[in-house]
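Missing here: one protein chain of the complex. Every other protein chain is in place.
All chains are identified by letter, namely A and B, in their written order; residue positions are counted from 1 within each chain.
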Amino acid sequence: MIEVANVTKTYHAGRPNAYTAVDGVSLAIERGRLTVLKGPSGSGKTTLLSLVGCMARPSSGRIHLRGVKAAGLPAAGGALEITSLPERFLTEIRRATFGFIFQHFNLIKGVSTLENVMLPAYPLGGDPAALRRRAGELLERFGLSRHAREPIDRLSGGELQRVAIARALVNDPAVLIADEPTAHLDSHLSEAFMALMGTFKEGGRTLLIASHDPLVYDSPLVDATHELRDGRLCGKASA
Amino acid sequence: MPGTLRRTRSILDFALASLLRRKGRNAALLGVYTLVVFVAASLVFFTQAVKREAHQVLADAPGLVVQRTLAGRQDLVPLAWADWVRGLRGVRSVRPRWWGYYYDGAFGANFTVQASEDAALPAGSARIGAGAARILRVKEGDLITLRGHDNLPLLLTVQGILSSDSELVASDLLLLPREDFQTLFGLPPDQATDLAVDVANPRELPTLAAKIAERYPEARPILHSEILRTYDAIFDWRGGLLVAVLMIAVLCFAIFAWDRAAGLSAEERREIGILKSIGWETSDVLLLKLLEGLAVSLTAFLSGCVLAYGHVFLFSAPLFEGALKGWSVLYPRYRLVPVVDGYQLSLLFLLAVVPYTAATLIPGWRAATVDPDAAMRS
Partner (left out) sequence: MIQQPGVLALLAASALVAAFLALAAGFGLRILRRWDLRSGSDLQLALERETYLVSTLVAFALAAEVVSLFLFVFTADGLHGRFAGAMCAAGTLNAAPGGYATLLLKVANCLLAGVWLILNHADTRGYDYPLIRAKYAFLLVLAPLVWVEAFLAFRYFTGLRAEVITSCCGSLFSQGQGGLAGDLAAWPERTAMAVLAAVLGALFVAGGVLLRTGRGGYAFGLLSGLAFLAGTASLVSFVSVYLYELPTHHCPFCCLQAEYGHVGYLLYGTLLGGGIAGLGTGALMPFRRRASLAAALPALQRRLVLAALLAFGLFALVVAYQVATSSLRLGP
């Protein structure tokens, strides 16, 4: 579903503080599978996720998406080349295709749980009543209905993550991307998280997780693992 | 199309909620902003209303007034001139007028005094303006005493209080019978203050003025249209001066707004980063910032204008009538007739909304173009 070909990301190119965070990475992510990126801190996992998730453009290399519906974009042989698209189009694809669960949750303080979940859909201009219903259902599913009207400031760590997951799902994306999802959770909550990922996988979603937590990359749910070191893939992908 | 509308709606809701979430910070800004608009709007409403008032007063003024100058200063006009002017072609009427100013030391007030040829105003009586009645603390039927040029008191019965919607002129007026006027100031009987000339065709006024000036070299004919023009120039000049000062205030405010918008709090920056990371695009954030700015500036614009309306038309502009009107001490109670038109509103809109929007535009763009992936590591 996603093909990464020889992708490099250099920050501050051409300047003394230039730094290559991802260096010539090629990999393929299969539809409906759970793929894990592992590697030590600073190895470029987050950077690679942001490239795959259309948040940033690589300095060189190509990324192709398959099976993505995007009006007005050329899809040669069903593969959409996203590397040189303007931000506007990248965002459009990102909104429709990817749901993000961030390491620090990235919820907006002072805003209610419900609205936090609804926020990604605002720029889409959909029907507000339908959106509200959808967000309400998601909260219900994650046992958060009780907190719908409360500002997120009062929620516990585990609840915050569930709000973040609900938000990632609100636009019904094909791919879920999670960055260090278990970093702030105890082992019990981490297992619950992986169980949840299992249900998403069964639901047909493609999952991409960056983590250096064995509880994640050693989980039986994982279909493929890629290891990064200093921005390069090392070894063969294990399956 | 409805998609675009719904998107704007949703983002607007969020913008308003964001403003309310940062009440304290925004209230201070809104307060200063409203104050600036209030002062600007008061000023514009006030000059315009006074200008219109003056026009109205002058509307029934004669087409031509003939004065006489003596050594370059105004002097009394011999009544013989009136007869000569009456004989000119095209002249409909010539009316000698008697008027002047009377200073009352006891009350410390200045009054406009005018002679009336009205037969219903017999000698020994007077009609006075509402402001004058207030100052002299008299009502209809009371006696007023004026001190003549020969130090003799002149006693007059108040026959009526003048009420008029153009209070500007009537307020400090004392209307006396002609004989009493002449006694009060000791004027010679065959001279008047000036002559009011009316003609059938206003186009002939300049020719007529030229003829009079030729016959009487010391005559000074004043055309109605010239008076209007001078009035306008004076009001606009004063208004323009104040607006120039005000523009500096607006500029200061714009710099203040720029500074605030540029120094977005870390919290706001984080929020924009999050919005971009969850799928908002630069133009969505720009729209958010624009709507926030519009909400603030339209609120300030509307409340400033409404407050100014009250200030000028309900409370007679206590803040700057001293600066702008600069007439007699009698006017504080004087009420302006409300006039608000498109010119004033578009002027105020340009003065108020445009500088603020301009000042917040570039900082807003800077904030909106943070990298979406920046939110992934915070």
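Keep in mind that, in the parts below, a contact is a pair of C-beta atoms (placed from the backbone, for glycine too) under 8 Å apart; a residue touches a chain by one contact, two chains touch by 3 or more.
This is a predicted model, so every value here is computed, not measured.
The chain not shown here is in contact, across the full complex, with A, B. Residue A:L85 is the one among A:A5, A:A28, A:L85 or A:A148 that touches the chain missing from this view.
In the complete complex, the hidden chain is touched by one of B:A200, B:L241, B:L302 or B:V337, namely B:L241. Interface residues of chain B with the unshown chain, by the touch rule above, are 43-44, 47, 225, 228-229, 232-233, 236-237, 239-241, 243-244, 247, 282-283, 286, 341-343, 346-347, 349-351, 354-355, 357-358, 361-362, 365, 368-369. Although one chain is not displayed, its contacts with chain A can still be listed: residues 12-14, 57-60, 71-74, 83-89.
The rule is short, and it goes like this: only the chains that are shown with their structure count from here on.
Our note on geometry: chain A versus chain B, Cα centroid distance of 63 Å, whole angstroms.
The part of chain A that touches chain B in the complex is made up of residues 46-47, 49-50, 55-56, 87-88, 91-92, 94-95, 100, 102-104, 106-111, 115, 119-120, 122-128, 167, 171, 179. Interface residues of chain B facing chain A in the complex, by the touch rule stated above, are 2-7, 9-11, 14, 17, 21, 267, 271, 273-275, 277-284, 371-373, 375-378.
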